[in-house]
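A single protein chain has been removed from this complex, and every other one stays in its place.
== chain A ==
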């Protein structure tokens, strides 16, 4: 834990959980979606649903979806920027359905796919992405992160970690979840070092790997 966890972050107010964390959730959703977002439904739960207007939670999330950071002065004007950029969004207040009080979920439509992402703002601007489509996970955005959907088959994990080792990339945390035996699974690898493009390409060439998304620390 750095001194800048106590002094910081620099952020647009008023709330580290309801504004800064919300912006980070939006930005994480954009990065995970990977492609330009055509339209998105933002569902707010718990305290997010109750207090989002006064905290600018909705404004912050949309700013994040536009790629703005929690300290960007343009955050306040995200609705107008979204309009100019052609990002269609809808905010829904959900009565219930999430375990953490500050939860948001995203139904995202891009050029080529639909994707569902859910996450929570857990305090001090820190976030956790808890779900991508059918996969439950625990992604903090504090590390360099690889998200790798792949075919559920023996040896796949070894092949991925082998390529990381060749590039001297150390794994900090790792989780693997699968939807169906022998069909689809998701690997989330958090690393200490940045993963080079060459290394990502090498992982992409693994037969069982569907795609690789790399997320630098937020």
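In this section, a residue touches a chain if its C-beta (ideal position, glycine included) is under 8 Å from a C-beta of that chain, and two chains touch if they have at least 3 such contacts; residues count from 1.
By our rule, contacts and distances are computed from a predicted model.
Comparing "ABC transporter substrate-binding protein", "L-serine dehydratase", "Decaprenylphospho-beta-D-erythro-pentofuranosid-2-ulose 2-reductase" or "1,2-phenylacetyl-CoA epoxidase subunit A" against the UniProt entry of the hidden chain yields the protein name "L-serine dehydratase".
From the options A:26, A:125 or A:141, the residue with contact to the unseen chain in the full assembly is A:125. If you put the hidden chain back, the residue from A:52, A:89, A:106 or A:135 that touches it is A:52.
Not every partner is drawn; the one left out touches chain A at residues 1-17, 19-20, 47, 50-56, 59, 71, 73, 75-76, 93, 123-125.
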